[in-house]
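Would you mind keeping the following structure in view while I ask a few things?
All protein chains but one are shown in place.
Moving on, here comes chain A:
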Amino acid sequence: MFFFTIRRIVASVLVLLASSFLVFVLCAASFDPLAKYYSRNPQPPPEFFDQLRTQLGLDDNFFVRYWHWLSSALTGDFGQTIGGTAVTDQLWGRLWVTGRMIFFAVVIAVVLAILVGVVGAVRQYKPSDYAFTFLAYLLIALPTFWFAALLKEFVAGGINDAFGRQVLYTLGEESPGISSYGTPSEIFWDRLGHLVLPTICLALLSFAAWSRFQRSAMLDVLGSDYMRLARAKGLTYRRTVMKHGLRNALIPLTTVVALGIGTLFGGAIITEQVFVWHGMGEYLLKNGIGQNDINVVLGWLLISAVFVVLFNLVADVLYAVLDPRIRLA
């Protein structure tokens, strides 16, 4: 397992190198960080453009630019934004925001996906299965931005109207400045009120697809020989399903969930946008692509890719936990 992990990490480093080079090529060819200054009126003086070109290294050879970035990145320095702020400083803050947003969503989505997937498989073609299938496909089909807008408009509006006060919030992580005047309990409920809708939005949309994987895997397992053998040996149906069926059926879901979580760390872009959480997705779109800032895009890419790789490794380890045959191999 140790050497397996090392091999995976080495391969991942090569993937990261190749992807960073590819993204650097694309960004260097298409980004023009000076563009927004040409149309300013009055236009900045020539000295300004010269200074900015030098500062951003735009006069350097392409490979020299990439080497500068790479050699700094290896020491944990992702360079500066066009505005002169260290990308590394910004990335950790953004990552923390995204992490807080997705944590509960992932937990809820996984639990719901397993429950619904198992029930759907065990009670295949029963009304409950049809109901869950309908719900899952409905959620899969809903565009995220629309679902989020519905939550804001009707769930937040409805609950707040019902309570006659602000219970659920639609903007940001907390009411501005509440930490300066609120009691600890007020701050707690305020932040929870801000967390609910984005969590529900992410959880339900993730759960929908994951529950289908779980149902499918469970159906495969339920039809296998060892399940029949377990029943023939006298195990109860519940014990067979929980102990032998579910454990094996969790392996495919583990892969999907691990990849999903890794990707979510790159930013739940639309959810962040709609609920105004200033996380990784917004960082890529606004600060990176929106500002033609190559260092921001590459910093984002590297951190996001690290999480994808990391959660892939986590998935590999979980396979071993779930299936002793993998451990032995």
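Note that in this section a residue touches a chain if its C-beta (ideal position, glycine included) is under 8 Å from a C-beta of that chain, and two chains touch if they have at least 3 such contacts; residues count from 1.
As a convention for this text, contacts and distances are computed from a predicted model.
Think of the chain that is not pictured: of "Chemotaxis protein CheY", "Fe-S cluster assembly protein SufB", "Sarcosine oxidase subunit alpha" or "Peptide/nickel transport system substrate-binding protein", UniProt labels it "Peptide/nickel transport system substrate-binding protein".
Taking the complete complex into account, A:Gly177 is the one of A:Gly76, A:Gly177 or A:Gly234 that touches the chain left out.
From the options A:Leu195, A:Ala208 or A:Ala268, the residue with contact to the chain not on display is A:Leu195.
Seen across the whole complex, the unshown chain contacts chain A at 32, 34-45, 47-48, 50-52, 81-85, 89, 93, 96-97, 100, 103-104, 107, 149, 152-153, 156-157, 160, 166, 169-181, 184, 187-188, 191-192, 195, 273-274, 276, 278, 282, 286-287, 290.
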